[in-house]
Each structure stands twice: as C-alpha cells, then as structure tokens.
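The structure appears right after this line, and notes come after that.
Only a single protein chain was left out; the remaining protein chains are all shown in position.
What follows is chain A.
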Amino acid sequence: MASVEIAGVSKQYAGAWAVDRVSITVPDGSFFSLLGPSGSGKTTLLRLVAGFLRPDAGTVRIGPAIVNEVPPHKRDIGMVFQQYALFPHQTVLDNVAFGLEMRGMGRKAREAKAREALEMVRMAGRERAYPKELSGGQQQRIAIARSIAARPAVWLLDEPLSALDRKLRIEMQSELRSLQKLLGITTIYVTHDQEEALAMSDGIAIFRDGRIAQQGSAEDLYERPADGFVADFLGSANLIEGVVARGPQGLHVVAEGEAFRPSADHILRENERVHLAIRPERLDLSGAPGAAQGLPARVESVLYLGSDLRVVLRTRGGALLVARAPSRGTALAEGAEVFAAFKPEDAAIVAH
C-alpha cells in the first residue's frame, strides 16, 4: 500500500487551467473524495494520478516515488470508470482477472483470485456471462471487482455510482466503503454528490474551477466551511449577510441590526463583511424571541416532506431562510410570525 501526494499540480487544456495548483495528501489506507460541481476539474486530477495525463506543473507521488513520468500500467493502480468500461469481448471472469493476467499470473491462480474478488462484490456465479448480459448495477460490481482483484496500491474511482438509481447507490456506498476498509487500500473517489462524499470519506477536497476551495474531514467542512460556496455546496446553508463590529465583549457579527456572538474558533477582523452560514436543520422555530439569539421572520411556505417539514422564512431584513423542522409537533401556517433561533456554534462565519 502507499500514500498519494499531489503537490502543486496544474494542468491546462487549450489555455484554461482545468486543475490549478492543487495539493492533496492522501494518507496510506484512507478514503479521500474529490467533490465539486461538474467541470470543476475532479476527473482531470484523477487522470493525473492515474497517469493518463501529465501535469504541466507540480508532482504526483505514489508512495515515496515521484510518478510524473510513469505510464499508467506501471503505477499499480485499480480504477473504476463512470461508464464501467468492461471489455465486451471477455467473460466476467476474464474481465476481473485482467489485471492479474497483465501482472503475469498463471491462469489457475488468477482465476482463483478473480473468483475471490467476485465474491467480495457478491457476483459469484456469473463468471461465464458477458458484460452485456448483466444489468448496470451488476456491471458496476464487475468493474469494481476488476479494479481490486490484483490488490493494487491505489484505488481510483470516477463517479462510479452516478449511473445507478438512488436506492442501489446508497447500498453500494456502504459496500464500497467496507470493501475499502477490508482491503486497507488508499482510495481517491470522485463524486459530485455531497451526501456521498460526507458519508464515505476520511478526507474531502471541494473543487471549484480547478482549485481546491477547502479540504479537510467531512465534519470540518460541514461545520466550519471556509466560504459561502463550500457551505452551500455541502448541503444547503442559509447565508445571512453581516459585518464584524467591536462591542463590550469583543468582536461580534451584526446582521439585520442584531448582534451575534461568534463561536470560539472563528478569527474575526473588525469591519469585515461576512456571512453567517446556518444549516436548515439547525434553525429552531419553536422558541420565543429573547431566549436565544436569532432573527424574527415570517413563514412564507411550509412543505411536507414526510418526517420533516421544509419551512421557508423571510426575515425582516429581507433574507430568505430555509428551516427543517420535525413534522410531528410543529404547527406552522403561512404568514405566521416566528423566531428563528440558532446556537452560536451552529452559525459558521464565512467570508463574504
């Protein structure tokens, strides 16, 4: 096994930087997600690690070695492609055994190993089938088995679940994660689905226009987003405009005429324009004004979502807020005046 270290890597296409000075360290055996909107450079970075592209600047290391000049087939990787890319002319067993065959393993040994990999993805029994005889979900399992059969040092996955329906996707997320833990394989996972990244990863880098907007653990990014883009990309966030002011108890944020105490870990500069970012589920609509910090607001609409209600509010200052409240025990009508309260630690203060 090996760590992956991406240091100051850039890649341009026709004058535009698809990946721009990106540095990421993926420790040995950990699961790292590249998350971002479509076109933000995730695939390009993954292809740089795979060796299909050469960086214009920076270095890629797998283990201790710089691999910038090493072709893909010598990098000891396994890869899962978005559209499966199974060999249509080979049986399932031959597909899965491919990496082992290329590594020079004899037929008997590699077929035994391939069967083992098929068992791991719960596809034993379909060895003799051709890919086109399988459903999309089954093909994806075969592609996964092919990528791990040779126990490569690094596992690369490019939106492997995006073509599957939601139920299967969620099932596969936990299967992939337990497989990754079982094998202890260093993994880089590309996705545009924030829930997927949050659910699976040890570390996440959020991409925006070829750059990393922020990287860290799922909790870091969710609780302490660096800016409005990250906050909004990782599940919706309510952004309330404010400005930093100095009061008797030190620096605080003034928004819509109210003062908000920052939680302990924010560094503020006086007169800086900021956003308060608050998750919908962290807004409490049940209390009366004065008991906690918050903003008075009027209910604009209430949407029933099963276990939750989605409540859209308008503050006096005109900001639109979205709150999630349990559907049981909440009685809200359109036009009602409420107080949207939140704890200081639930309001991330992010750059404007």
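The rule is short, and it goes like this: contacts are C-beta pairs under 8 Å (C-beta built on N, C-alpha and C of every residue); 3 or more make two chains touch, one makes a residue touch a chain; residues count from 1.
The rule is short, and it goes like this: contacts and distances are computed from a predicted model.
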| item | value |
| --- | --- |
| Options "ABC transporter permease", "NADH-quinone oxidoreductase subunit F", "Hydrogenase nickel incorporation protein HypB" or "Exporter of polyketide antibiotics": UniProt name of the undisplayed chain | "ABC transporter permease" |
| Option touching the unshown chain, where A:T25, A:Q83, A:S162 or A:Q293 are the choices | A:Q83 |
| Candidates A:S135, A:S174 or A:S301 - the one touching the absent chain | A:S135 |
| Omitted-chain contact residue, chosen from A:L156, A:I212, A:L313 or A:A340 | A:L156 |
| Where the missing chain touches chain A, by residue | 50-52, 71-73, 77-79, 81, 83, 85-90, 98-99, 102-103, 130, 132, 135-137, 146-147, 150, 156, 165, 168 |
